[in-house]
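A single protein chain has been removed from this complex, and every other one stays in its place.
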Amino acid sequence: MPILSLHEVTKAFGGLVAVNRATFSVEPGSIHGLIGPNGAGKTTLFSLITGFYRPTMGRVELDGEDITRLSTSARARKGLVRTFQGTVLFSDLTVEENIANGMLAESSSPWTDWLFESPASRSSRQERAAAIMDYARLSDLRNVGAKDLSHGQQRVLGIAIALAAKPRLLLLDEPFTGMTASEKNRLAEMLRRIREDGATIVLVEHDMRTVMRLCDVITVLNFGSVLTEGTPEQVRRHPEVMAAYLGSAA
Amino acid sequence: MQFLVETVLNSAMASASTALVVVGLALIFGVMRIENFAHGELYMVGAYATWLFGTSFGAGYWVGFAAAILVTAVLGAAIEILLLRRLRNNPMGALIVTIGVLLILQTGAAWFFGINSNLLVDAPVSGVLSLGGFNMPWHRIVVIAAAVLILTALTVILRTTKFGWALRAVAQDKDAANLQGISIGRISMSAMALSAALAGAAGSLMAPIVRISPFMGQPVIITAFIVIILGGIGSMEGAIVAAVIYSTFFTFVSVYFDTTIANVAGLCLMLAVLIVKPSGLMGKAQKV
Partner (left out) sequence: MTTTLAIAACAVPFVAGDYYTSFATEIAITVLMLSSYRIVVLTGEWSFAHVVLQGAGAYTAAIMVKDHGASFPISLVAGSIVAAAIAAVLSMPLLKMRGFYFLMGTFAAAEAIRLLWRKFTYFGGTRGFSGISAPYFDFGGVQIDFGRSANYYFLTLAVVAACLVLLWRLERSRLGKVWKTIEQQDVLAQSVGIDTRRYRRIAFVIAAAFAGIAGVLLAYAFGSVTPNRFSLNFALYLMIWAIVGGTRTFFGVIVGGIVLMAFDESLRFAEQLRPGVYGVILILVMLFWPQGLERLIGWTGLYGRGVSKAAPVSSEGGA
């Protein structure tokens, strides 16, 4: 069963149809790319999946459960966690505090934890934060303020915060934007490891080369609709994809 | 029947004065995205200016009226240039600064004119219109006529002049307007002057009817915010329609029940609109 599936999802802003009957599904354990020329509806679709928008029509399912009406935070608690385009962080806090904030919604602890955090749950959270920092290679920067990080590090921290919320499905909004080549390689490596550890990844990305290299499946959007879907190789050879990109460039 | 007709006319007068006040408030929100809490105090300044120039200096009501418009317009422009301009990217800060202006203007009025002074402004047209058994002071009809005239003139200015076009352009999209070479600073200043002058005109028109006091702006601004929310914040047409509906509703409830109930009903109405349709009864769907 797919971990995420969209059925005829449509979003209209007034008369403008930004996403039109988008239907596709994401298999668990895959890295799934969403691409398309500018204005193809990628960002809108992303917001529809994460619950920042409600679709005008259609259905979004997570593990077969209809989540179309759920709020963003409820979806996140079910394991659907997103990152942001650009850098959205707790910029006045340190790296470690940023990651700790990602765990605040955790529901496994008893309610008394909200007022008097038990030492046990505190230390277990601290351990998990340390593990995530390790994972994201941010351990050396744990006490550095988020706003003092380099752009690439900030992007990685954004993903680390999302990891703290225990995602089963991680949605990344243009994670490679503004990164140097080596930062891109390292991030790609990290994403593969996240996938190996059991999470599914959906990413919206402009950088075609990275998408082609990293993704197992790619869905191409154009004018708000799904143009085609397939492996990177299939997509690369698809004539309409070429046309869509060339058309947008002209 | 006679009572009903008089109440309807009183509603019309309340609508006229409220419409003048709220149109200015909606204008300033549209252009600057600022909720001006001092707007009621500009109304108060209009009333005092009318008394000072018209009655105290003996220049007559219409001179007082012109002076009220001039004084409030200058005051409005000054508020924009000295204060709001510095807080253009901080809407909550600007809101709080207007509360500061509110307090200063109230205190200033109390200082210069006293709290319990009994200032009387003579109406330009005295006497009472008696027609088939019902009585209506002429000035109330003057208020209605003047408000209609001013609002019509405002509509013409906004629809036909270059200034009006620029104003609407800024209200719609500040960045795009800026790219087209419209000076946001100049438009903001003019909009603020215009908005203040509308409040001043309303205060001046009402000066012969209401008790002039430093705190007369408070109920006015509360009414204005209720109306603005009913009409959809930033929508001038919505504000005028809501002003008429609300003032009529308020006048009738006040007459047939009492003022407190009318106030509570008004507040609940505003709350209901905020809950059900935050974009206002007449407003377009906008993200809140």
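Read from first to last, the chains carry the letters A and B; within each, the first residue is number 1.
Assume a residue touches a chain if its C-beta (ideal position, glycine included) is under 8 Å from a C-beta of that chain, and two chains touch if they have at least 3 such contacts.
If you're wondering where the values come from, they're calculated on a predicted model, not measured in any experiment.
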{"item": "Hidden partner chain, touching residue among A:77, A:142 or A:206", "value": "A:77"}
{"item": "Contact residue for the chain not shown (choose from B:8, B:125 or B:271)", "value": "B:271"}
{"item": "Contact footprint on subunit A, counting only the chain that is left out", "value": "50, 52, 71-74, 76-77, 81-84, 88-90, 92-93, 100-106, 113-117, 161-162, 164-165"}
{"item": "Interface with the undisplayed chain - residues on subunit B", "value": "33, 35, 83, 86-87, 89-97, 99-104, 106-108, 110-111, 115, 218, 222, 225-226, 229, 233, 260-261, 263-264, 267-268, 270-271, 274-275, 278, 288"}
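Everything that follows uses one rule, which is that only the chains that are shown with their structure count from here on.
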{"item": "Separation of subunit A from subunit B, taking each centre as the mean of its C-alpha atoms, in whole Å", "value": "49"}
